[in-house]
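With one protein chain removed, the remaining protein chains of the complex are shown where they sit.
Presenting subunit A:
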């Protein structure tokens, strides 16, 4: 069976989520800000047309915001995660095999439907997602994953949002900048430009031996895929998570150890909860603290690692160890801007080496955590938490323009007016 794959990519996903239940924002330019509301991480097509690029700091676009009435949002990852799941579930209905590639992209296998008019089928998928979840997607259809990425870029510019590149590969690749090819980073771009390769088509014409020598076997795969030879199969099962990182910048400068400790315990609480939900446990933990290299003043950054006596996903164990090891790296007199918890070695919680002497206390602790998880699952995350994470949290992330979590919080449902 000949391979046919579609890439379904949500248009300006975060911005689209923000307006999914806000008809007042139809056609209105929208930007979504990074953690701490510092810069733009997503922009709707209307905002992009006004010259707003991703990565621009908020203060630089303030005049534009005022002038055009741009809607500004803090990133609401709770909402985006839920709508992403809905998008994926809806698309999954139309195919037998698919790979969730990122929060807003999925590869769909269309090989099984080769006899259909696939442009039409792509439109059907697109319309279903738009109507049922309210999110617009573009669909690029091709013989390989890498070509489907190219096709999606073309699809984004078409009014019907669907493009089947098969049969037209040469004409498209001839005008497709090599730096926009999936898998070609900026370093290879520099190399290729030096060798006079500027389009994706030029790249397909390079001798295979040269590509493998200069760009490893990964570069060769990219080249083969552009030529229509599938080298990257669908990864239907998500690989088990090997590590976890929870890290945030602070909403304000933090100097005292107690506040750093609170922040780290808060991140560890989130990490431990995620581990429990995914049935994983951590063998080691690293914590880091750092000042901001973008600010004047003395700079400092440090990291330290500790091993748990036994792999664990207990919030209590995390808090205990953070309190023990933070003094190793904490130095007073610095303006800290960021901290994080890294769990570099994870294992399945069922494989925790049976410790014959699991104490009565630990078993009680497990029951306590199960109870806390149950309460928080029902009433909202962090309704019940450990005192170690602080009550006031003066260091907390700035999210002044957060939209309601209307799919996950009873108190934040969208309103429909009776008239």
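To be clear about the criterion, a contact is a pair of C-beta atoms (placed from the backbone, for glycine too) under 8 Å apart; a residue touches a chain by one contact, two chains touch by 3 or more; residues count from 1.
Please note the rule applied: contacts and distances are computed from a predicted model.
Asker: Please identify the absent chain by the protein name in its UniProt record; candidates are "Cytochrome ubiquinol oxidase subunit I", "Spermidine/putrescine transport system ATP-binding protein", "LexA repressor" or "Nucleoside ABC transporter membrane protein".
Answerer: Spelling it out: the chain absent from the display is recorded in UniProt as "LexA repressor".
Asker: Out of A:16, A:90, A:109 or A:269, which is the one that touches the chain we can't see?
Answerer: A:90
Asker: Using the document's definition of touch, tell me which of A:12, A:313 or A:407 contacts the absent chain.
Answerer: Missing-chain contact among the listed residues: A:407.
Asker: Out of A:21, A:125, A:232 or A:343, which residue would touch the omitted chain in the full complex?
Answerer: Answer from the full complex: A:21 touches the omitted chain.
Asker: Residue by residue, what part of subunit A touches the chain that was omitted?
Answerer: Subunit A touches the chain not shown through residues 21, 23-24, 26, 85-86, 89-90, 128, 131-134, 406-407, 413-419.
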